[in-house]
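Heads up, one of the protein chains got dropped from this complex, but the rest are sitting where they should.
Chain naming follows the written order as A, B, C and D, and within any one chain the residues start at number 1.
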Amino acid sequence: MSSYEIFVIVFIMALVMVLGGSVIGLLLSPKSENAQKGEQYESGIPTRGTSWMQFKVGYYLIAILFLMFDVEAVLLFPWAVIMKGLGAEGLYAVSFFLVVLILGLAYAWRKGALEWK
Amino acid sequence: MEDIKKLLAKVAPGKEVAEGTQYPTIELEPNEVRAVAKKLKEAGFDYLINLTGVDYTDALGTVYHISSSTNKTAVVVLKTKTADREEPVLYTVSDIWKSADLYEREVYDFFGIRFIDHPDMRRIFLRGDWKGFPFRKDYNEVNDTPTTNVNIDSLETLPSITLDKEGKIIEKSKQLFGNNEYVVNFGPQHPATHGVLHLRVSLDGEIVKKVDPNFGYIHRGIEKMCESLTYPQILPYTERLDYLSGSINRHAFCMCVEKAAGIEVPQRAQYIRCIFDELTRVASHLLGWGCMAMDMGAITAFIYGMRDREKIMDIFEENAGGRLMPAYSIIGGLTKDVVPNFQQTVSDFVAYMRESIKEYHTLFTGNPIATGRMHNVGWLTKETAVALGTTGPTGRASGWSNDVRKLAPYAAYDKVKFNEVLRNTDTCKGDSFDRYIIRLDEVLESLNIIEQLNDNLPTDGVNVKVPAIVKLPEGEYYQRAESARGDFGVYIKSDGNKNPYRVKFRSPCMTLISALDPLCKGEKIADLITIGASLDYVIPCADR
Amino acid sequence: MSLELIDGINKIHTLLTDNIEATWVSLIEYVLVGLGFLTLYALIALFLIIFERKICAYFQCRLGPNRVGPWGIFQVIADMVKILTKEIIPLKHNDKLLYYAAPFIVIMGSLLTFGGLQFAEGVYGVDFNVGVFYLLAVSSISIIGVMLAGWSSNNKYSLIGAMRSGAQVISFELSACLSMMAIVILGGSMNLSALMAAQEDAWFIFQSPFTWVALVIYLIAAHAETNRGPFDLPEAESELTAGYHVEYSGITFGFFYVAEYCNLFINAAIGTLVFLGGWQALHIPGCEGFNAVMDAIPSYIWMFGKTLVLIFLSLWVRWTFPRLRIDQLLHLEWKIMLPFSLANILLMAIWVIYFK
Amino acid sequence: MEVKNLRVKSMNHVTFNDNEYLEQYVEELKKGGVNVAIGCLDDCINWGRSHSVWPLTFATACCGIEFMCVGAARTDFARFGWEVTRNSPRQSDVVFVAGTIVNKMAPVLKRLYDQMAEPKYVIAMGGCAISGGPFKNSYNVVKGVNEIIPVDVYVPGCPPRPNAVLYGMLQMERKIKLEGFFKLPKKPAITPEEKVWAERLAKEEEARKAAKGIK
Partner (left out) sequence: MKKYFTDIFSGIWNLLKGMKITGKVLVSPAVTECYPEKRDELQPKERFRAELTMPHNENNEHKCTACGICAMNCPNQTITVNKSKITDENGKSKIVLDQYLYDLGSCIFCGLCSRVCPQGAIEFTNNFEHAVYTRSKLIKQLNKPGSKKVEVAKPVAPAAKPASAPAQQEKEAAPKQENENNQ
């Protein structure tokens, strides 16, 4: 196997698996009709209103923080690979970078951004 | 007793205290009730034990059993009735005693009595479109079983009535939830509602804004059925109220009938009944502990709890012949004597259980995730607990001493030394953790009681002669007992026949459920489940 | 054996190239490789399901499945047959396209990660120079499926479940990423084969004390990413009944079920490869006899054995602890694991520069 | 498959109750003629289905506690592969009606049953579910769940002990093993009541669409 074809193969295989399974399921399974079958399940009680409505999500801040740290992590990876070559100097440079990052975390912590509200 | 009579003469001047009753009783006109109730409350009677609706055939009325959180043994009974059967109205006391809220809804549901100024006069147990009021003696409507209409709309509006200046009734109604609220149904079929409780929860993200508990998904009308059954026939139904403390309920009913009929039960039977009560309590708390763990996601802990509970079931099965429903107490004693190796089995179990409790503490109590989820969640202050009438371990976790075994000892409880397990109110305010830990402590205390009783088992018989047809003299009887969930009460009104005229069971669970909304406000969904589990209610007990 | 396997594959390859046109050869080979992957994927899921059910039963002093086949080993086959023949319910009021795409994305995410693993010496689908990076990236694709499933069902429970899973997975993604970075610093490469080679003499956990910290952080984070308890908030049986897949029935639910177990394997396998030496045998420098004995054990046994140990650890945790609440979860990630892993990177870098 | 050839591990054919029902069922199946290939496939699928019965967690009262006991360590229905209790009706195969069904609960149970995926089964556990049991004289209790949904196995007891429930589940295993899988789909006719419900749903749907249009 040379290289990147694997993704195509895996993609196709996932498709095969899901489609194949679903087709078998659809073909074999017995079916029945009734008025309530397609309704939403909510402990046996009809849903009040729709589920797709404005909904307060507490993780909005978390998502932004994640974005920040994830981008930094991506930036750190190349350094990690060649760290041995860069030696102590590289470490100092990066630790400056990391300290800024940690300060950011401390700030968010202090401001209560890490609490679930 | 004399002090209370004096007090009653003060709060209700000119009213006669009825003679020959179990508790000091006064009868009031409907419009006097609120004034007397307020004065009683000021005099320290802050705990409404029970509110019973009664159909006197010529009138409809209510009976209030009131006690106090300070003067714990005192009980006062108020009665009132209205002769209007077409449009009966009474005055609410739900603003004086918060626990009256649900009781009055129940009276409305059963008898059709509406309470003036009660904020929420929805039917509580029966469907919104139910025809008639089943507990009236002249009820003969036929309601068929629907299979499709879930009838959710009737839950949305809160009707209420109020009086205008001329004394005319004005109907009002209020919406329960706003149109854009995110309302999620938890239950009736839900793993964490401990039965078929239906909670309508208004959410703001993860935060609970409002909880509206709906009852009646297991309302079987036991009390109504009792009116056409003889006393021995009622016994199996008492076990099916709160099936986790079945023996205790049955014991309470037996005691009530025995006291009324003047039957003296042999000591041995009393002792064995108490051992069974305590075993039931241990079993119930084990299940409660397990379910709480399972609701918090620790399924293994639940299985361990059930594993040890099976040992109690074995004792029940061997002696009484039933597992969950032992059916051991009968009027006048027990069905059979215990098996010869009973004492040995019980003492083995006590020793085993003491070790197990230690294991539970290491497995679950010490777990930082569990403690983190229980600490500082769902604070129930002592005042709220008394106002809501949340008795039992829940009340005691808030520092309210309300153990019926202590304050009105029955059966053999005055012959054993035990402590009422209370959580220190200085260090904790009755959060979920207190309600959790108090159950395990109570198990240890129960084991103490069992050990003492088991070691000193008297040898007189286990039952006495009772007439084949038990008839109670005319009158009203009330018996309290400490079930695994709190103050269980049996109210029997007899007219001298072999069937009772009215039976009411004071369910400790109903008040526990009413605590859900105040406790959960502002907490998270996960806390809703933890708080519900820590209250440890049993829905069939609340619904009856 | 793995080397013989490679030989065998090479022989088939030459056999095919001798007889058929080159394009057809590669096509056939692709199909064969794909089918191989799929079979392995399904087999691992099936094995893990029964493994978990048995182990969980033993933790709970029960016996677990034991009536279908010897020791109940055919239990999962029965489950599979059952789930294949269950009805797939046509829902009303849902977003049809996303609803049916969600299981596909979940499966694809875990299959892609699966493709990046090394199962034995020389047995792997692809060998990148950014292998670790690739694994990290594709393993988080599944979460999109989970969120789509929760949203498209138009069900309140599943929506809350999806929201929670979003918050949870993106948080723990970070720790997983940073703990891997410590290893990249130590190994000096992101290529899995290079990392394997670096562990020939001693696994990474024996090379530096800070690898242990990284390993613990990685295991917690990986466990959280599989949405299994104590981190099963998106499913939260007792709160949201079944969470994000509450509306899925039949085989569509089965896909989530299978993917969950495969993700369990994948996370343990990544942990094994990166921290525990992957398919490398246990070597003690200077102890030739011992090393020879260890070398005699085939590499795939090392790989799967170590993976199973990690999976067992994960099961042990799952069946002991209660579920975390969402704020505890964030506390754990942002206030404990993230500072620790940041500090760990620095310390690891210092260790590598000054002590190695 | 003949009833006699039905194998349940460590239980004998004659120890089971109500074999007449199964024999009659087999007779009816045979009337339509037996295709060997389909029969064989039937057996394979039924083998799988009968060993993987996932119950819905549905408990209303006392029987629910005994049902928990069945799942706990002493009896452990995991041995049969039935321990995967699903909380969502979509993923479960059998609903144990454990406890009393009252008037208010009946529509909920019906809705849950309707929402379950085919093939689905019902076990009435305990007196209340079978006939209303202790409460059959009550004004609010459904006198047997078979008035609402079709019941496959009745497990009497009040409540039945855990082993009795296992026995009931083995009975169901036998029933599933005999079924003609490809003849299964039984579409219950839509009752007039359901029509009312369907109309209401349609109205809601319209309202929903209208609301979307405004946005």
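Basically, contacts are C-beta pairs under 8 Å (C-beta built on N, C-alpha and C of every residue); 3 or more make two chains touch, one makes a residue touch a chain.
Everything numeric here is computed off the predicted structure, so don't read it as measured data.
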{"item": "For the chain not depicted, the shown chains it touches", "value": "B, C, D"}
{"item": "Contact with the hidden chain (one of B:Thr92, B:Asn367 or B:Ser507)", "value": "B:Asn367"}
{"item": "Contact residue for the chain not shown (choose from B:Gly44, B:Gly132 or B:Pro236)", "value": "B:Pro236"}
{"item": "Residues belonging to chain C that touch the chain removed from view", "value": "55, 57-63, 316-317, 319-321, 336"}
{"item": "Absent chain, residues of chain D that touch it", "value": "8-11, 15, 17-18, 21-22, 73-76, 79, 127, 130-137, 144, 146, 151-158, 160-161, 163-164, 166-168, 170-171, 175"}
{"item": "Where the missing chain touches chain B, by residue", "value": "229, 232-237, 300, 304, 307, 314, 317-323, 325, 327, 330, 332-333, 335-337, 339, 359, 362-364, 366-369, 461, 463-469"}
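Everything that follows uses one rule, which is that only the chains that are shown with their structure count from here on.
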{"item": "Distance from the mean Cα position of chain D to that of chain A, given in whole angstrom", "value": "39"}
{"item": "Multi-chain contact sites of chain C, meaning residues that touch two or more partners", "value": "60-62, 85-89, 92-93, 156-157, 163, 237, 241, 246-247, 250, 326-327"}
{"item": "Multi-chain contact sites of chain A, meaning residues that touch two or more partners", "value": "28-32, 35-37, 39, 41-47, 50, 55, 57-58, 116"}
{"item": "Contact graph of the chains (line, ring, star, complete, other)", "value": "complete"}
{"item": "Complex contacts: residues of chain D adjacent to chain B", "value": "56-62, 64-66, 68-69, 72-74, 87, 99-100, 102-108, 110-112, 134-135, 137-142, 147-148, 158-159, 161, 191, 193-194, 196-197"}
{"item": "Residues of chain C that touch chain D when the two form their complex", "value": "53, 57, 60-68, 72, 74-75, 77-83, 85-89, 92-93, 237, 241-242, 245-250, 253"}
{"item": "Touching residues on chain D, where the partner in the complex is chain C", "value": "9, 44-45, 47-53, 73, 76, 78-81, 83-84, 86-88, 90-91, 93, 115, 117-119, 181, 205, 208"}
